[in-house]
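Shown here: the complex without one of its protein chains, the others still in place.
So, chain A:
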């Protein structure tokens, strides 16, 4: 995604070692990169001051800075989207399967068992999706990556 490409380019420019780190952990989303970028803030400001004489680099660094700010907001929204999608999908699926159960399962004991089973499945599904969002690339990115094959 554009944000990740931008972040990786930006980081490699200032701290080469993080380039290696990012390449190894690119799957752990922008979360790690986001944290690293916060550490880099004071460094970047110093770099800006050193090259104050050359107007070109201050213009480009402020453009880079504002792009970075936008990148942060975009990332936050995408993260929000990932978790919203996870919640919406699991809840809709839970209620949907519940309706199917109500239509086809009869008898108090069987209904109770089936409902408990579906609740367990839905809870596990939601937990699994959140785990994927946090530790892996996230739902939106996953679909994008799958479609690029």
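Please note the rule applied: a contact is a pair of C-beta atoms (placed from the backbone, for glycine too) under 8 Å apart; a residue touches a chain by one contact, two chains touch by 3 or more; residues count from 1.
Heads up, the rule we're going with is that contacts and distances are computed from a predicted model.
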**Request:** Pick, from "Alpha-1,3-glucosyltransferase", "beta-fructofuranosidase", "creatine kinase" or "Succinate dehydrogenase cytochrome b560 subunit, mitochondrial", the protein name that UniProt gives for the chain of this complex that is not shown.
**Result:** "Succinate dehydrogenase cytochrome b560 subunit, mitochondrial"
**Message:** What does the interface between chain A and the hidden chain look like in terms of residue numbers?
**Reply:** 26-27, 89-90, 93, 96-97, 100, 106-108, 121, 124-129, 131-132, 135-137, 142, 145-147, 149
